[in-house]
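Please see the structure below; I have some questions.
Shown here: the complex without one of its protein chains, the others still in place.
Here is subunit A:
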Amino acid sequence: MEFWTFFAAKPLMWLIVTIATFIVTSWFNRRIGGTPLLHPVLVSLSLIIVFLLLTGTEYETYFEGAQFIHFLLGPATVALAVPLFDHLERVKKMLLPLLVACVAGAVTAAASAVLVAQLMDAQIGTLLSLAPKSVTSPIAIGIAEKIGGYPSLASGLVLITGAIGCILAPPIYRILHIKDEAVKGFALGVAAHGMGTAFAFEYGLMAGAFGGLAMGMTGAFTAFMLPVLIPLLGL
């Protein structure tokens, strides 16, 4: 028990737990055929949450160790420029359809989420926090603050959306006969931001590059679009 009290307070402990859990869940996911329903990110974060709750550990304590991994999201986002450059010819050829698809997707994501929740009598704070849910967390937090939602709830909804997108995308692509890597990646990036992009990299580097492009475009567009759309939805 004394060992536990000692190590539970060390950042090193939570860094090890995060990486080890992810390695095991990735291995497990490959063994059972790579189903997105048990995506390593989803399984890892569920297991770690249960572990933290069982041991009575605060999220802040956990994050002191896990922040070293979290920090790498910044340079990894910058690094998306490399696969994008590799597929620049493809991006140039599809520029106009990409813009149209991004605008249509971003408006659909925000408007349909708010309308469905409104029909089901959700509170106004929930509605405003739902609006930016398809956008990467740092942008979503900024938008929620601006339009009057709860930033903490908004960032949570962003993550759930990311998970749902990774689960729904493969069956939708099968039903609609979508086989093109670039299309698969871009739609994942529009609907499910960075988590969708990470998932798209499993289809290949090109899918990942288009996912990253979609994430950036959707984030920037939504930040300007929502303050206009929200009054139109009667909120």
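We adopt the following convention: a residue touches a chain if its C-beta (ideal position, glycine included) is under 8 Å from a C-beta of that chain, and two chains touch if they have at least 3 such contacts; residues count from 1.
Everything below uses one rule, namely that contacts and distances are computed from a predicted model.
S.K.: Among "Acyl-CoA dehydrogenase", "Membrane protein", "ABC transporter permease" or "CidA/LrgA family protein", find the name that the UniProt record gives to the complex chain excluded from display.
M.R.: The missing chain's protein name, per its UniProt entry, is "CidA/LrgA family protein".
S.K.: Among A:V24, A:I164 or A:L235, exactly one should touch the missing chain; which is it?
M.R.: Looking across A:V24, A:I164 or A:L235, the contact with the absent chain belongs to A:I164.
S.K.: Take the complete complex as the reference. Which residues in subunit A touch the chain that isn't displayed?
M.R.: Counting only subunit A, the missing chain is touched by 18-19, 21-22, 39-42, 44-45, 48-49, 52-53, 59, 62-63, 66-67, 69-70, 72-86, 88, 93-94, 97-98, 100-102, 104-105, 108-110, 112-114, 116-117, 120-123, 126, 130, 133-134, 136-139, 142-143, 146, 150, 152-153, 155-157, 159-162, 164-165, 168-169, 172-173, 176, 178, 180, 182-184, 186-188, 190-192, 194-195, 197-199, 201, 208, 212, 214-216, 219-220, 223.
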